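For reference, the structure I am asking about is given below.
Note that one protein chain is taken out, while the other chains of the complex remain in position.
Right after this comes chain A.
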Amino acid sequence: MSHDSAWYEIRLQGQLHPRWASWFDGLTVTSAADGTTVIHGRVADQAALHGVLQKLRDLGLPLLSVARIDSDPAKHSTPGELS
């Protein structure tokens, strides 16, 4: 378990408007073609990750997956790779 910052990818059921990026402290909000949304970016530590998850809970959006990913943002920001 790392206590340092890391890149995470969180997948949700439903399409979230990009305006929500600010709500998630600057994480990237991307809609995928399959009707899901991916939120990804660097979170400071585990506490920050749980903060993001709590905000998702507060919106009532079903959570599909949470994964730690490589640190290369470009690799994960194209919608094509997400579906």
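Rule of thumb we're sticking to: a residue touches a chain if its C-beta (ideal position, glycine included) is under 8 Å from a C-beta of that chain, and two chains touch if they have at least 3 such contacts; residues count from 1.
By our rule, contacts and distances are computed from a predicted model.
Novice: One chain of this complex is missing from the view, so tell me which of "GntR family transcriptional regulator", "Tetratricopeptide repeat protein", "ABC transporter permease" or "MaoC-like domain-containing protein" is its UniProt name.
Specialist: The record for the missing subunit names the protein "Tetratricopeptide repeat protein".
Novice: Mind listing the chain A residues that contact the chain we can't see here?
Specialist: Chain A touches the missing chain through residues 14-17, 19-20, 22-23, 31, 35, 37, 57-61.
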